[in-house]
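A single protein chain has been omitted from the complex, and every remaining protein chain is retained in its original position.
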Amino acid sequence: MFIEKIVLSEERNVTLTAMVQDVGGEYRTVTERPGIIVIPGGGYSFCSDREAEPVAMAYLNAGFDAFILRYSVGADAVWPRPLEDYEEAMALIREHAEEWHVMADKIAVVGFSAGGHLAGAAATMSRNRPAAAILGYAVLNEDVRGCSDTAPDVTKHVDYDTCPCFLFATRTDSVVPIMNSVEMMAALAQNDISFESHIYSFGPHGFSTAEHVVQAAGTAITVRAADWVQDSIGWLKEILGDFGTNGFTKPLCKPHVSDDRAAWLSIDCSIGRLFGNPAAQEALAPVIAEMREKITPFSPEMTFEDMMHTLSNMKFSDLLKERGIAVDKLDEYDALLNKLPNI
Amino acid sequence: MFIEKIVLSEERNVTLTAMVQDVGGEYRTVTERPGIIVIPGGGYSFCSDREAEPVAMAYLNAGFDAFILRYSVGADAVWPRPLEDYEEAMALIREHAEEWHVMADKIAVVGFSAGGHLAGAAATMSRNRPAAAILGYAVLNEDVRGCSDTAPDVTKHVDYDTCPCFLFATRTDSVVPIMNSVEMMAALAQNDISFESHIYSFGPHGFSTAEHVVQAAGTAITVRAADWVQDSIGWLKEILGDFGTNGFTKPLCKPHVSDDRAAWLSIDCSIGRLFGNPAAQEALAPVIAEMREKITPFSPEMTFEDMMHTLSNMKFSDLLKERGIAVDKLDEYDALLNKLPNI
Amino acid sequence: MFIEKIVLSEERNVTLTAMVQDVGGEYRTVTERPGIIVIPGGGYSFCSDREAEPVAMAYLNAGFDAFILRYSVGADAVWPRPLEDYEEAMALIREHAEEWHVMADKIAVVGFSAGGHLAGAAATMSRNRPAAAILGYAVLNEDVRGCSDTAPDVTKHVDYDTCPCFLFATRTDSVVPIMNSVEMMAALAQNDISFESHIYSFGPHGFSTAEHVVQAAGTAITVRAADWVQDSIGWLKEILGDFGTNGFTKPLCKPHVSDDRAAWLSIDCSIGRLFGNPAAQEALAPVIAEMREKITPFSPEMTFEDMMHTLSNMKFSDLLKERGIAVDKLDEYDALLNKLPNI
Partner (left out) sequence: MFIEKIVLSEERNVTLTAMVQDVGGEYRTVTERPGIIVIPGGGYSFCSDREAEPVAMAYLNAGFDAFILRYSVGADAVWPRPLEDYEEAMALIREHAEEWHVMADKIAVVGFSAGGHLAGAAATMSRNRPAAAILGYAVLNEDVRGCSDTAPDVTKHVDYDTCPCFLFATRTDSVVPIMNSVEMMAALAQNDISFESHIYSFGPHGFSTAEHVVQAAGTAITVRAADWVQDSIGWLKEILGDFGTNGFTKPLCKPHVSDDRAAWLSIDCSIGRLFGNPAAQEALAPVIAEMREKITPFSPEMTFEDMMHTLSNMKFSDLLKERGIAVDKLDEYDALLNKLPNI
């Protein structure tokens, strides 16, 4: 591993600290690694150390390369300055991807509080979108006015190209009200974006990893608050893939809940979408025949068509997996559907 | 332990199965136990076995007594029939509390899907409120119309007397859209009710405990979906208390985020509330003197008053605990404040 | 689920409490369940309630049927009376296997302290061997004299037919010295028996599940002591198999570390054993050819034969899995080897 501090702006004290691990040799199939940009909080008036290295350490320990971004704060924080710092950082990492053996398309962000606002802006508004965003007790709605006059309401910028998000916070946060996370979930749901979220029963704002090293000892905080660290790592592996025998594995979880709004059809469209498309019906004829045979409707008076209507919001691939139908041909059918426009 | 199936209505096939564990003897300080009513789902057309005993078992294993409620379904499910079944069940358990060694004021509910709707109604609308409610991939908004023409939108009935709630669901639920849980969180936040929530990345509707015994093997579901079971047990112990040396311990988490809307003041009111009340100021004079001495404002130009203003949404007790001030006198100050009307 | 208390001997107060869960219906592929006999401790002078139902509950929660054996104690505990109680209990369960939907060949035992001695005797000396034995802070060596004049030293009876064992204890147990577990491990190793063991840093004797319900609150005990419950469940699923799509899965872990002492060869014999047997060499010719091609010796001066010599204690199947060689033909080669006597 090496650690290198790169100055992005000397005058505004913007830096990117790269912590890059070894690959190859005894690491065998680990020839490159996913990365994560760590964006500490501090109300856009400073960058908290407690949300920098201890966080980077957790993802390094999980096999990621980590990059701590210290962005423009205080008088320098006039929007979109902090977002431009992020853009520069992400561009720089992608430029060095080959040299550092980082996977350019598998770089996530994790941000806290105001840093969570910046990570949220990266997820929704940036030119260099991350592959996934972890938003910790983040300022996401118009409350951002409390720490920046110029920064945008992130929830208003969620769109179909927003990356998958992982949100966490404590219910009792007295600095950033819980509605910030709740409104973000609603916006993500509205736009069909994949997300995971954990709102813990009680605890203060700014608990970082909830470990003793970063927190006053008498603090009232639920033991579960520390779970977000491992849970976010598990989630990243679902979204990005994981180290496997033959290189990195395929993701288990797509960026959208279904492909119903995608340009081309796929087996991850809903049953309703595929059954309503004649070309899809034709391409899927053999598997639909098999479904007719193997799937018993919930009640005797139901027809197969009724049954499919009832399940119309379910992903087609999920139904096949659950019923053990054509499981080994999923890729094949997907390839067929990928040729059909989603109209 | 004994198991007893009590018929609440023979004609509508409504039953309560009591599973009651031993107390006393070698169990020493365990002389009574908290309880939980398990309310299976089934779209108000049946009661799912997979969401009954396997769920009861998890809470029995955690030291609870469990009570499975099979309520009015199908043609019998006309509202408020199912809620009346719940009312009867809770009243019956409370009547038997002494005989069964159940703590009458520490009985929670856990419900799934349509059963989660019923549990939500119990939490918000019943005469016999539970002490806590666990709502699993629950129907909570107007989507309930999909399975019952007569059942109410639970989110509209959340009020200040709603019990603390624990919500969980998968983001990709294709039967009960995730907005059911998101809107419930918003309603709880609006009413200052304590809650915890976990939205997992992906998985089907109706996963119960997510164990192999209750789930088709090919099902695509995140490994974290099974965490809700232990997490809900941990949460119940925070809300209800837990077995301890000298009987049951005090809860770690109150039903409301603060006591700012309570009839009488307490140390769990916010700093803003207490500092704005002259009688409270007087009662707290010694501890405020100590705070002035020990708490350094965030920056040199801040006064102590500025600092308190910045922290005005924080619970007074949380600040004292975090700073280690008067920690052993919290009960004493609380008693003083409890005599002062919250005006 | 039903609970039934069966009297095995009225005069000696020997009982078996069967706790049997539902199968079929909504439980789909769960048409029968594995079982476990719970044997509480009590120094052969009583049967502890704290090591009975709370333990049964943990395994019920994991999908097992549970059977609590209260055996002959006090004046009735003259050996082999307690072991005969066990034999009767196991025989009775196996007789009812079909009726109760228990898998007759997948019934484990879990015993504590003196009950761990009895479970250990069941594992090593009984006519009706269990499929696996969990031995909790068990009396296993000649220390048994401290609570019974007539009971045998279990470590002396370990043989090739002893079932797999899971041992746990605390290092600081002041009642049953840790050497009981250490000597048992040595005896199991000597006889090539599969085992898992966890010795926790500190804690008292008799901690049962280490939950608050069974333990005095001031007790000094490491938090990890409670891990044995879930760990033993995970281990049982490796030894017995687990619920799966098409019925119960194959075990991941065999009763012996290798099949080197078995009557017939298998792919779970060591490399040394198989490479030393000409008939095996012939049967495996194609896979060995593939190995020669794909396995690079550790250093240039090593031949393939040197390499196999270095790995001679490794299981043949483990090497193939690790190197990804003929993985889909393992069953086929196993069938071939199973026809060859291990001479």
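Lettered A, B and C in written order, each chain numbered from 1.
Methods note: contacts are C-beta pairs under 8 Å (C-beta built on N, C-alpha and C of every residue); 3 or more make two chains touch, one makes a residue touch a chain.
Everything quoted here is computed from the prediction, not taken from an experiment.
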Chains in view touching the one left out: A, C
Contact partner of the left-out chain, one of C:Asp22, C:Glu87 or C:Glu238: C:Glu238
Option from A:Tyr27, A:Tyr160 or A:Trp264 whose C-beta touches the chain left out: A:Tyr27
For subunit C, residues in touch with the removed chain: 171-172, 174-175, 177-179, 182-183, 185-186, 189, 194-202, 204, 216-220, 222-224, 227, 231, 234-235, 238-239, 252-253, 257, 270, 311, 313-315, 317-318, 321-324, 327
Touch residues of subunit A, complete complex, unshown partner: 1-3, 21-22, 25-30, 48-50, 53, 57-58, 60-61, 63, 211-214, 216-218, 242-246
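The rule is short, and it goes like this: only the chains that are shown with their structure count from here on.
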Graph class of chain-chain contacts, one of line, ring, star, complete, other: line
Residue-number overlap at the subunit A/subunit B interface, same or different (half cut): same
Whole-Å separation of chain centres (CA-atom averages), subunit B against subunit C: 40
Rounded Å distance, subunit A centre to subunit B centre (Cα mean): 29
Residues within subunit B bordering two or more other chains: 216, 218
